[in-house]
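Removed: one protein chain of the complex. Kept in place: all other protein chains.
First chain written, first letter: the chains are A and B, and each begins at residue 1.
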Amino acid sequence: MSMLQNIVTIVLVIGGTFFMLVGSIGINRLPDFYTRTHASGKVDTLGIIMFLSGLAVHQGFSLNAAKLLLIIAFMAFTSPVASHALSRRALLFGMKPWYGHGKDKS
Amino acid sequence: MDTFFLVIAFILCLALLIPFYRVYKGPTVFDRLLGAAAVGTKTITLILLFGIMYEYLDMFIDISLGYAILNFIGVIAMAKYFRSKERASK
Partner (left out) sequence: MSQQSSSFWLRHRGLILQALLLSAIWLLLSGKTEPIYLFWGAVSVAFVLWMSNRIHNIPLAENEPCGTTRINIPRLIIYLVWLVGEIIKAGFYVAYVILHPKMPIEPMLVRFTSKQPNVMARVILANSITLTPGTLTVDVDGIHFTVHALTRDTEEGLVSGEMESRVARLYMQSCKRADMCCEVELITSGRGR
């Protein structure tokens, strides 16, 4: 295993972990359901894509790396569909979005 | 490299525990579902990390692929369930 491979793996894995941590914080910090869906649907997707790319680089050219790429493609295609399904159901359920505090910012 | 992956696994466990607060507290059912889905995505990466640490990755990759599919189908099924409930109450 070469040095460059290790460095790329470490950078990608740390980046992915950072984004997943930010996604978790966002799910607790944002004010309402729709904004939380932003945190879960985008930041988590980017985090898992970076993380799995790092693991694929760590594996080198092998069957495992190809399977990891398959998981990446699956996550990238299904995570917007899942967040869309949940938020559409919430809208049809009659949940009103949070529109901010209103007056304090123009 | 093993130490590095161990540290990353600890940080991921932290990131996995934070959404449980939303699952516990969430004002609506949808918040709880969202928290559960977020826990699921982090679990996939944690499974893969365990696979690398045990040097038995080819089995754990299949497990995590199945977990990803189950996570997705679970969210879709819950969305469908709420539609039928809404129709029944109308």
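Everything below uses one rule, namely that contacts are C-beta pairs under 8 Å (C-beta built on N, C-alpha and C of every residue); 3 or more make two chains touch, one makes a residue touch a chain.
Remember, predicted model here, so these are calculated numbers, not experimental data.
The omitted chain makes contact with subunit A at the following residues, 19, 22, 25-26, 29-32, 34-35, 37-39, 41-43, 45-47, 49, 63, 66-67, 70, 76-77, 80-81, 83-84, 87-88, 91-92, 96-100, 102, 105.
The rule is simple: only the chains that are shown with their structure count from here on.
Averaging Cα coordinates per chain places subunit A and subunit B 12 Å apart. In the complex of the two chains, the subunit A residues touching subunit B come out as 6, 10, 13-14, 16-17, 20-21, 23-25, 27-28, 33, 36-37, 40, 44, 48, 51-52, 55, 58-59, 63-64, 67-68, 70-71, 74-75, 78-79, 81-82, 85-86, 88-90, 92-93, 95. Interface of subunit B with subunit A (complex): residues 1, 4, 8, 11-12, 14-16, 18-19, 21-22, 28, 30-31, 33-35, 37-38, 41-42, 44-45, 48, 52, 57-58, 61-62, 64-65, 68-69, 72, 75-76, 78-79, 82-83, 86.
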